[in-house]
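In what follows, a single structure is set out as structure tokens and then discussed.
Of the protein chains in this complex, all but one are displayed in their positions.
Labels run A and B following the written order; every chain starts at residue 1.
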Amino acid sequence: MNQDLKTHINDALKKGIRLDGRKKEEFRKIEIQTGVVATAEGSARVKCGDTEVIAGIKLDIGEPYLDSPEDGVMIVGSEMLPLSNPEFEGGPPRIDAIEVARVIDRGIREGKAIDTKNLCIKKGELVWMILIDVLPINHDGNLIDLGGIAALAALKDAKMVEVKDNKPVFGKKTKQSLPILSMPVPVTVVKIGDNLIVDPTDAEEKVLDARLTVSVLEDGTLCALQKAGNASLSVKDINEMIDLALKKSQEIRKKLEEALAK
Amino acid sequence: MTDGKLVVKDKDIVVPGEVLAKGMNFLPGHGTYRNNDEIIANRLGLLTVDGKVLKTVPLAGRYLPKKNDTIIGRVMDILMSGWRLDINSAYPAVLPLKDATFSYIAKGADLTKYFELDDYVVVKITNVTSQNLVDVTCKGQGLHKLRGGRIIQVNTHKVPRIIGKKGSMVSLIKKATGCKIIVGQNGTAWISGEPEMEVIAVNAIKMIEEQSHVSGLTDKVKDFLEKATGKKLEVSEKE
Partner (left out) sequence: MMSSKYNKRANNRGFEESRPIEARAGVIKKADGSAMFRIGKTTAYAAVYGPRELHPKHLQDPKTGVLRCNYNMLPFSAEERVRPGPSRRSKEISMVTEKALLPVVNLEDYPNAVVDVFIELTETDAGSRCAGICAASMALADAGITMKDMVSSVSVGVIDHQIVVDLDGEEEHITDMDVADIPLAMVPSTEEITLLQMDGKVGKEELLKALEVAKPVLKRIAELQRKALKEKYKG
């Protein structure tokens, strides 16, 4: 890591300005588009600054987990595509991709975004499986938030498919949407020095001290947390970070709802 | 054989495989080749007709090291005999011990005292071998390690435009923003100043990069800088 760059970013933040001219609590311009991949049962593209993420939903029918025989299955996957950034190479998913997938998964799962009981076909034997894949085409930071937003938009966009002999008939979409009960919006607050910022770029992520992802439900309830970065956080920090996340989650939720209304 | 004729115009943007001229009247220069009676572009670029010679000036692609170029490199490796620098090219450069500083570096000295990993250094290319081994020096006027500021990457082929005639364009940005700016021939640039002024300087550079082919660019950049900074600028030299 370049210590100089960190000092430089921090000095500017003390004056309330970021490398790209944004204010500390400002998101880049965000664009959300649904229905972008016909082969997926649901899909969305989120562009934010120079980051572009595609989320796609595939459905399948399979066996439920033993401990939840009446619940549909949801799995979130992610990969750092080597096409999106020169630092990535092919191979098994890197730990950062695994974290992105798991934090998005946690928000959706714990926020009870999907009514999994509604996805049971035959108790203990057959349930719907919702496979969500979140992939960056362009990577310039903030993949958890933007991937999470894309996943929610794709879930809302998704349609069930016809079933024949207990198997899904792909390409035969029905008019029925997935049973989505809520939209847990993830917001990551990044701490650099004594400054809190949102929607970090790749450069800002490289020098961060700590970050906290907060998944927020409609009523302000928190449904998932993830603290990362090498530095520790005080309770005061956590308090401020959650406040900021709550505030930004409302903004993003509004954008998401506008895009879905289209 | 009939008379040769140009199929495209001077200053056209041409792409690989594009036929530039037919007949034997023209000669293939850099970025072009002859295939029977046709001259064809072999890289993306701007066509330049120089008498009978057709060549393309590249618009894209990584930096090709040239002797005497002043560039900015990033320390990627510390060797026994010096430092290896990433210079935004297919090939790294080597800064040997003897070219690092005017003072003597003893054998076995801690080289990180001079340059550490990820340091950015302004260097000059002293030699490029046929095998693309690149040697650089840090001894000379304006050659030094960079402290503070930020690094940005620009299209290496737009560097002449960003610098401007006799440095006029970059001087304009420096004057308007009060930033210190160094633009390496390899497209790596360093900017250091007040935070909000740095943002303006970066945006001005991006503007030049994107509109390098537009005429009257100096005036446009001047307008942009005046609006952004709220200061009037005197332009001493036109492009």
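What we mean here is this: a contact is a pair of C-beta atoms (placed from the backbone, for glycine too) under 8 Å apart; a residue touches a chain by one contact, two chains touch by 3 or more.
Keep in mind that what you see is a predicted model, and the values were worked out from it rather than measured.
Trainee: If the hidden chain were put back, which of B:Gly31, B:Pro65, B:Gly82 or B:Gly184 would touch it?
Mentor: B:Gly31
Trainee: Out of B:Asn25, B:Asn42, B:Thr101 or B:Ser168, point to the residue that touches the absent chain in the complete complex.
Mentor: B:Asn42
Trainee: Would you indicate which residue among B:Asp37, B:Glu210 or B:Glu226 is in contact with the undisplayed chain?
Mentor: Answering carefully, the residue with contact to the hidden chain is B:Glu210.
Trainee: On chain B, what residues meet the omitted chain?
Mentor: Looking at chain B, the ones touching the missing chain are residues 13, 15-19, 31, 33, 35, 38, 40, 42-44, 58-62, 90-92, 131-132, 157, 210-211, 213-214.
Trainee: Going by the touch rule given at the top, which residues of chain A touch the chain that is not shown?
Mentor: 36-40, 43, 50, 54, 56-58, 60, 77, 79, 81-86, 90, 92-93, 131, 133, 135, 137-140, 170-171
The definition used in the following text is that only the chains that are shown with their structure count from here on.
Trainee: Report the inter-centroid distance (CA atoms only) between chain A and chain B in whole Å.
Mentor: Those two chain centres are 38 Å apart.
Trainee: Which stretch or stretches of chain A touch chain B in the complex?
Mentor: 1-2, 4-5, 7-8, 11-12, 15, 17, 19-21
Trainee: Give the list of chain B residues in touch with chain A in this complex.
Mentor: 118-120, 146-151, 195-196, 198-199, 203
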